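One structure coming up, written as structure tokens, with questions to follow.
Missing here: one protein chain of the complex. Every other protein chain is in place.
Coming up: chain A.
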Amino acid sequence: METSVKDRIIAIIAQQAVRDSHEVTPDMSLNALGIDSLGLVEAIFAIEEEFDISVPFNANEAEQSGLDLSSVGAIVAAVESLIAAKSPNAALA
């Protein structure tokens, strides 16, 4: 389950960065991948659609959204917590 969420997010981010999935690693920042603010908004939209979740992100106060979206790994962790919050049983699975 964890691997699958991670892989699906990496696939979305890789597509946004116009790279192959295997080139995208959890330690990479979005900056390093060349994803700007508009790219981030688009990636978040794709993630919301993929996992049927709502990511509380406002581009005006990106740092204050309570979510760490600075790196690929951080996004995976944030999305996992949002999925868990959506259905409490998912955290146990």
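One rule holds in what follows: contacts are C-beta pairs under 8 Å (C-beta built on N, C-alpha and C of every residue); 3 or more make two chains touch, one makes a residue touch a chain; residues count from 1.
In this text, contacts and distances are computed from a predicted model.
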Per UniProt record, name of the chain withheld from view ["Na(+) H(+) antiporter subunit D", "Glutaconate CoA-transferase subunit A", "Xanthine dehydrogenase family protein molybdopterin-binding subunit" or "Nodulation protein E"]: "Nodulation protein E"
Residue positions on chain A contacting the omitted chain are 37-38, 41, 44-45, 54, 57-61, 64
